[in-house]
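My questions all concern the structure below.
One protein chain omitted, others in place.
Right, chain A next:
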Amino acid sequence: MSSQSTAINSQSPGLKTYFKTPEGRYKLQYEKAHPAAVLHYSHGKAVSQLTVAYLKEKPTNQPLATPSTPSSSGVRSAAARLLGAGNGSRALSFVGGNGTSRTVSGSSRIGGSLGVPTGSGNSQAVANYDGKGTYLIFNSADTLFISDLNSQDKDPIKSIHFSNSNPVCHAFDSDAKDGHDLLIGLHTGDVYSVSLRQQLQDPGRKLLAAQHYNKDGTTSNSKCTCIAWVPESEGTFVVGHADGNIYIYEKNKDGTADSSFPAIKDQAQFTVTHARSSKSNPIARWHVCQGSINSLSFSSDGASLAAVGRDGYLRVFDFAKEQLKFGGKSYYGALLCCTWSSDGKYILTGGEDDLVQVWSTEDRKVVAWGEGHNSWVSGVAFDSYWSAPNSEGAGDNVMYRFGSVGQDTQLLLWDLAMDEIVVPLRCCPPGGSPTFGSGSHSAHWDNVYPVGSLQPAPSTRDVPKISPLVAHCAHADPLSGLMFTGESIVTISREGHIKIWTRPEHGESNPSGSSEASATACGARDRHAAASTKTSGSSLKQPSSVLFS
């Protein structure tokens, strides 16, 4: 029995290629992997994270079709408008001109070895690239991979090799005014900004025309853990590190001046330190907590920053005022991921207590726990494309759809309707703390916490519990992130295996050219999926060099 389940897990023939929801079936459309995906991950040193990047053709006057939900751990969604590119050559000249102005500091460092074989077809990078599209950016070991979301090719169209350190986190700008829209944070603490388009136009395996920040760890040699652009800003971005610090950078600034910061006196205290020189980049350091920062997320207006970390606290900051607005603790253990609802009213977190926590930013506290994962929750995201089926009487009672993924290999979908949440009563507290006043609700529920305070973990009796709508074993390996797009849900495993699940109402209106693919027989797709999952231990296109390592 147990050996059977082992077999299922290692070869995953038992994984279904669809799952059912009230609105219909989500179907596995494509899988993406990198040639080295058969290598077992080097034990957490390189947990794959996912960024979805929308590159649009020039005259896009329509508003961004991207989710305004910013980012969750490991998953970034963003859009960029290409200003000058109808075809490849024009784009090249445009970006090239822009890029050279900011190449200066980085290029010496990143001139990695060109010929290191992870074996992807380099020459395809340019061939497939037509200046627009939706791209999946993900890291694995020492390489950053880029795949075309809407292509059925399993292999990435581009891989960028880092010779000295592993890329661990990345983010794409929703509104880059100039070329540099992609951020990459490394295990060494180094940070790069580059133009995604420029990378796609080059078949090589080197990072091109990068600006290099925190070069050789001059400011911090602690591992980058998460990175995010500040929405609605002029190229400001933040980087979270394993030592509990967040650094604020301006992308247009060369960090020529002394950019060191004084030692932190009290590890447990939140402190903001501005750079001594106005020429310094980073421009500020926020010391947030003891232990690692695990995830960062901005509200869509860029006004608020949520951060979670090893100490188990969610902290929500007023970014401009550099102040803590509120915070609270997991039930127990570290928090691993966080994200905002697009209206800024709710924050989701997930962590080592196997729970998805729903926080209300108005009430400044946890309002529900999602129970359903059998291991740590590693990714959370709101589905901002989803609308409640019956919108009659839609007034105050907004419904939210969100998803979560965990190290239990499961993808869970949840519906959140605040008016349906059952508030726990505390008629006769069984030896617990006394209730406040005579209200029938628990103390936690009635309390409105003061601004700027960190709340301890609530008692399990005080928090309403919600259950998932769907639980689906999506991968054979623990998951690290998920992302909602207009047409699909994208999930990624820690080892860099990506699956794209198309929404039920998937139809002809698909703008990104994948309609032909969906028109081909389901059977073919299922067969493809079955074949590839069966051999996921040994990639179809890769010869045996990477097997059984």
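Just so it is clear, a contact is a pair of C-beta atoms (placed from the backbone, for glycine too) under 8 Å apart; a residue touches a chain by one contact, two chains touch by 3 or more; residues count from 1.
Everything that follows uses one rule, which is that contacts and distances are computed from a predicted model.
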Chain not displayed: protein name in its UniProt record ("Exosome non-catalytic core subunit rrp46", "Protein PTHB1 isoform X1", "Dynactin subunit 4" or "ubiquitinyl hydrolase 1"): "ubiquitinyl hydrolase 1"
Contact residue for the chain not shown (choose from A:Asp142, A:Asp408 or A:Glu487): A:Asp408
Contacting the left-out chain in the complete assembly, out of A:Ala141, A:Val168 or A:Ala242: A:Ala242
Sites on chain A contacted by the missing partner chain, in the whole complex: 2-3, 5-7, 9-10, 40, 43-44, 242, 292, 312, 331-334, 352-354, 373-376, 407-409, 430-433, 456-460, 476-478, 537, 548-549
